[in-house]
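For this view, one protein chain was removed and the others were kept in their places.
After this line comes chain A, so read on.
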Amino acid sequence: MSEAFETVHADVIVIGAGGAGLRSAIAAAQANPAAKVALISKVYPMRSHTVCAEGGAAGVVQAHDSLENHFNDTVSGGDWLCDQDVVDYFTHHATEEMVQLEHWGCPWSRKEDGSAAVRRFGGMKIERTWYAADKTGFHILHTLFQTSLQYPNIHRFDEFFCTDLIVDDGRCQGVIAIEIKTGDIKVFLGKAIVLATGGAGRVFRFNTNGAIVTGDGMSMAYRAGAVLRDMEFVQYHPTGLPGSGVLITEGCRGEGGILLNRHGYRYLQDYGLGPETPIGKPENKYMELGPRDKLSQAFWHEQRKGNTVPTPLGDAVMLDLTHLGEAKLLQRLPMICSLARHYVGIDPAKEPIPVRPAVHYTMGGIRTDIHTQTEIAGLYAAGECSSIGLHGANRLGSNSLAELLVFGKVAGEQAADHASRQPPCNNDTLLSFAKDKVAELTALREQKGTEKASRLRHEMAAAMEKAFGIYRLGDEMQTGLDTINELRARYKQVNVEDQSRVFNTEFLTTLELGSCLELAQVMATSALQRKESRGAHQRLDDYKTRDDEKYLRHTLMRYSPDGKPILDYEAVNITRSQPKERAYGAAGEQQNKQEGGS
């Protein structure tokens, strides 16, 4: 039996109110002031995970920098798995988005003359990372949210949890959501839908992500027939706090922080990132400013060699900021100082901070074309949930916040335009589709199962970390995938103990677990099948090197009702940068010289 539900009509529906969702909603509202934009989020917008971003957002501003430099850094950082037309569009539009945010009031850190300041970031050749101290994501999110309040055609539905997309006749025309406060189900019908639901870092155990980062949107789109792409590429950030996983921004290293092993040695010079740069004189793309995948891998090796520092919360290396001095730390990295104090009891002005790699970012996501359009008509995706082809096999820090803005805007405009050209929805078929989905939801909530969701969640996160971490092995990955498949079978027997309706977080986390398990399977299968090493996907078995002949391709995954994802590949769009070896430090300099480039 299906329970009754209310229907809400809108022209454009934006799911997710983080950076990407808010930017989309504003763009849609501006593009067509007559359109009703429904902005749905499972948390209040300012709680969205974008709030956690610390370091900054990339956009070329300096006279001695160029869009071509940003392009090259992004493409080589992504180990040539980036779609180069997308990277071009991105670099051309990133800076104007930073300026747009400035006009909306974002408190960017400034130089003495009042122009916006930029800082160094890993893998970026020239300083181009705009920042607001070390709370960049917080300020971007609050600026966007507050700005969005002036558009009367944006209708917010805060704390509504979306469960399933409504697709009829090959067109996406709505979404089913639970109003968290009441437990009631609402069906949203619209002419164009934007997914901006963020990443899926919570599939892994030790991560820098907030509790809400559970890949719901990716899973929803996948189940509705959209394609997930490059899901095997999961980024480890080299510097999370042991225990909690709380992020210590790359901005620390941009400001001059150094990484030491237990012998006080700057070990990165042993991993193709040297020679050692003088303390207090960081150099772009050298040492601590190498890309994230390389730094995380170096940690792994140091740990094997016994060079890491054992702490009560696990092995770590030391991030030393002491030479920056208290004044600069408090000005540039105030939040880092407070996080270190609270979560590991350390004053970074006096002592180095213990750090270790933690899962941070999902490069893959819902496949879209350069206009953010997915496989399904009327369905668009932007932000971390999407795979537009920007990040390739490894995202560069500060490209993601910029991505939210650049492609969030595109998605909003595209959706508004699409909506204006659609006939009204066919309510009857949509509602009968919705009824079936609602019945499934109710059945899950009421079923008397034997499995506890929290237990399954812990097991999943541990299995993924073990088999799909910084380095991967064929047989370990197979075991990991088997475990995930068993957990998926057990999930069918899950029991939601809490039968109340109001703010039933047990039910919601059970749904989130369902999404995570779906994505874990896709990540595991994609990884197992990619028989090479590239960017964040590094194997230690027979496939230790990059194989452009076979795998200079995106992995595609389609849902199949039998529970086994359907694998396919597609070409990468290469316009002008042919794959070469990724080189950093002195080797990178050498490569540049040989090519006569800069």
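One rule holds in what follows: contacts are C-beta pairs under 8 Å (C-beta built on N, C-alpha and C of every residue); 3 or more make two chains touch, one makes a residue touch a chain; residues count from 1.
The rule is simple: contacts and distances are computed from a predicted model.
Between the names "Transketolase family protein", "Tryptophan synthase beta chain", "sn-glycerol-3-phosphate transport system permease protein UgpA" or "succinate dehydrogenase", the one given in UniProt for the chain missing from this structure view is "succinate dehydrogenase". Here the missing chain is touched by one residue of A:D65, A:D85 or A:E102, and it is A:E102. Interface note: of A:H139, A:R229, A:R395 or A:R472, the residue touching the hidden chain in the full complex is A:H139.
Checked against the full complex, the one of A:H49, A:R367 or A:R472 touching the unshown chain is A:H49.
Touching the chain that is not shown, out of A:R304, A:H458, A:K580 or A:K593: A:H458 (per the contact rule at the top).
Interface note for the absent chain: among A:R110, A:R304 or A:K580, the touching residue is A:R110. Remark: the residues of chain A touching the chain excluded from display are 29-31, 33, 43-44, 46-49, 51-52, 96, 98-100, 102-105, 107-116, 135, 138-139, 142, 146-147, 149-153, 158, 181, 202, 205-207, 210-212, 242-247, 312-314, 335, 338-339, 342-343, 452-455, 457-458, 461, 497-498, 500-506.
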